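In this view, the complex is presented without one of its protein chains, the others remaining in place.
Chain nomenclature is as follows: A and B, assigned in order of appearance, with residue numbering initiated at 1 for each chain independently.
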Amino acid sequence: MRTLGAIILEHCAAILVVGLALVAVAAVIREREAAAVVRADPRIARYLAIDSLDWGDPLHRALFRDALGALRTGSRRTIDSLIHAVDDTRLAEFADPSRKVGGGRARLDAGEVAELIPMIVSYLAVFFTVIVLTYLAARAFAVWKFIAWKQGRDSALRRYLAVIESKGPRGIITGWEHIAAALARGAFALVLFAPAYVIAYALRTSLDTESLLFLVPLAVVSNGVLINQANHLFTLLVAESRKGYVETAVVKGVGASWAWNAPGGLRHRVVAFPSAGARGHIFRDIYRNARLQYIPSLKEHAAFVVTGIVIIEMALNINGHLCYALLRHILYREYDIAIAIVFVIFVSVKLAEIMVDIWHALEERRYANVP
Amino acid sequence: MSPEQAPRGRITGLLSGRRDILWGILWVGGILLCRAWIGLKLNAPARAMVVDASIHTLWGALLAVVLALLLGWGTALLLHALESGRRRTARILLSFALNLLRSVPQIVGLLIGYVIVTALTLNEALASEASRIAATSAVTALFLFQEVADRVTARIRHYAATEFVDALLVCGVSPRVIVNREILLKNSMAYLVQKSVALFGRAIFLICSIDFIVSVGLSTEVSLANLPVTLGSLLAKLDSKQDILAIGTALTDASVIPTLFVEHLQGISVAFLIVYTLLCVYRIANGLTERYRL
Partner (left out) sequence: MSRTRYDIRIAASGRVLVDTHGFPLETGAVTFLFGESGIGKSLIGKALYGILDPAEFTAEVNGEPYALYRDSPAAAAARSAGFFVFQEPSTHLNPLATLGQQLGEGTLRRAADPLAAAAELFPGGSQGSLPRLLPVYPGPHRPSGGEKQRLLVSMAFTRMDIALAAGESARGLYVFDEPTGSLDREARDRFLDRLFARFRLRHETILLVTHDYGMIAYVRSRHRDMESRFRFLELTLSGGSARTREFDPGRFLSWLAAQRHEPAETARPPLLRVESGISVYGKILAFSRPGGGRAAPALEVHPGELVYMKAGSGVGKTTVAKIVIGLEQASRFRIEIEGVRLGEVSPRRYWRRRLWGRTMTMAFQHADEALNPKASVAATLRILSRPSLRGRDALRASLGRLFDADELDALIDKKVWQLSGGQKQRLNLLRALALETPLVILDEPLSALDFESIDRVLGLLREVRARGRAILLISHNEDIFDRLVSPASIYLLSSSEPPAS
């Protein structure tokens, strides 16, 4: 087991390495762009760079032609060919599908950074809110599912099939409540699995899909984020419940009933507060052991939450949000800003990982033996 | 104590321990149902697009999973070899690089990968459609293989902690045979199959999402390159989006519901295929976990 210091060092080293790599990539791209511009006719580049000259205005064009004629000695044909070359270049630029409407290429300067900062802050706020909400919701989900499993209830679909088998074709009608429950569960499951854009587009006319109040719950629920986390914790709970110390605790008379509100059983508040709500019951030990193994996996889940948020913001074209800005900058080939945003996202994931590692180390320290 | 199981009929009894097969059947059934319905109600060009897109998506995901399996297995073996060979620096460097890759959110990594694939396509480096599918699948596999590597490493560690490995070593069996044949091939296939199924669902999700993002991108006709059509890019087309908007109106105006399955079929069927496949794959993976006590 590595020390906490070593782990944090590795995270910081990763940030450093990635930062340097991205800076190098940005530099290389900038080189190639500059080279590309230079490869174009250097004369034209000079004339195109004149800010006060508006090539679309006939007056400016005429003035330019005259000025060129006065300053340079050369035949009319040379000047014409020069102006043709400029026109060709401009036409090619207009026809370039990645050309931005309204304004030139953005660069990573102070103004751009000032625009990015509020987006970064709101992104970080959304990110950490979603992580916390997902953790709490997944925990509740997993605990509830585990207790239901222990209670041995058959799924609605199976109950329906059992009714049909025992009562024959008549059972199709009399068992309607089971099939209704099964379909309701199915609909709920579809929502949990649906990629965010499907849900968002479905609700676009009814709700404001660009508000944070919609985004955060959407990020928690869709994209399979909630389902995967809940399932992982559920699997750990199941594995722990099969271990030997649970048997011994049962023999010792620790509460072992899985019925709700039974003597030696659990009360509903355990779903919200699994550890505190299960005092004197074997579930407390099962849960705490499972949770200790679950915490490191939150790092993976954090990365997946980011994936979800990125998908939502990009797919819904939400202006003023960081990930959508990323997509725009990539498609407009403003790579240095795009690289900066990617770095910010990477650092946010690393921050989450560092916090999870610290939490895990603290938890393990509670149960460490003093040698 | 949990109550006894309810008495079971024949079919429910047969399927009771085999939820993976149940959901496999439900998936195939749902797909066939959808295919039959769009055969009846959807116009031919749209139908052809949906079928093509589904096939591309499934093949792309399958290829990604296979590549992830190979890469993951190889990586785990390499890490194990470095560890037993006591090559500390090499192992630390490799772990560092892998952890770094792990921290890249999958969709961001895929986006960067797709940008690179696009650049290669434009430079004629990836000429055929097959090579483009292979390239995009390889990029997807790059962000999935670590889960396979983790599972393989966990299995090797599980057996190394017991007397299993030692007992075979002292019988003169070579360490490579012990790890590859005895531990992995003979005792871990169920784990790897279950992981592959789960990753298949993840791959479909990622491929559809990245295609959707890239196709939607801006409101103009910008596309990164001529990548093969998948369900994600199909969903991003204007007419599909209109169809999904109709679901929203159906929530408030119930009279729209019948038309959903007739007029707005392109978008609905694509959305259904994506979501239903993800749901079934997830349940199949869970069924496998339950059945083999993984």
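One rule holds in what follows: a contact is a pair of C-beta atoms (placed from the backbone, for glycine too) under 8 Å apart; a residue touches a chain by one contact, two chains touch by 3 or more.
Because the structure is a prediction, the values reported are computed rather than measured.
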{"item": "Residue in contact with the excluded chain [from B:Ile21, B:Met49 or B:Val173]", "value": "B:Val173"}
{"item": "Options A:Asn289, A:Thr307 or A:Ser348, residue touching the unrepresented chain", "value": "A:Asn289"}
{"item": "Sites on chain A contacted by the missing partner chain, in the whole complex", "value": "152, 243-245, 247-254, 285, 288-289, 292, 367-370"}
{"item": "For chain B, the residues touching the chain missing from this view", "value": "1-5, 17, 162-164, 166-173, 182, 186-187"}
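One rule holds for everything that comes next: only the chains that are shown with their structure count from here on.
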{"item": "Centroid distance [mean C-alpha coordinates] between chain B and chain A, Å", "value": "18"}
{"item": "Residues on chain B engaged by chain A in the complex (per definition of touch)", "value": "1-6, 8-12, 16, 96, 99-100, 102-108, 111-112, 115, 201, 205-206, 208-209, 212-213, 216-222, 224, 235, 241, 244-245, 247-249, 251-252, 271, 274-276, 278-279, 282, 286, 289"}
{"item": "In the complex, chain A residues that touch chain B", "value": "10, 13-14, 17-18, 97-98, 150-152, 154, 158-159, 161-162, 165-166, 189-190, 193-195, 197-198, 201-206, 223-224, 227, 231, 235, 256-258, 299-300, 303-304, 306-307, 310-311, 314-315, 317, 326-328, 330-331, 342, 345-346, 349-350, 353"}
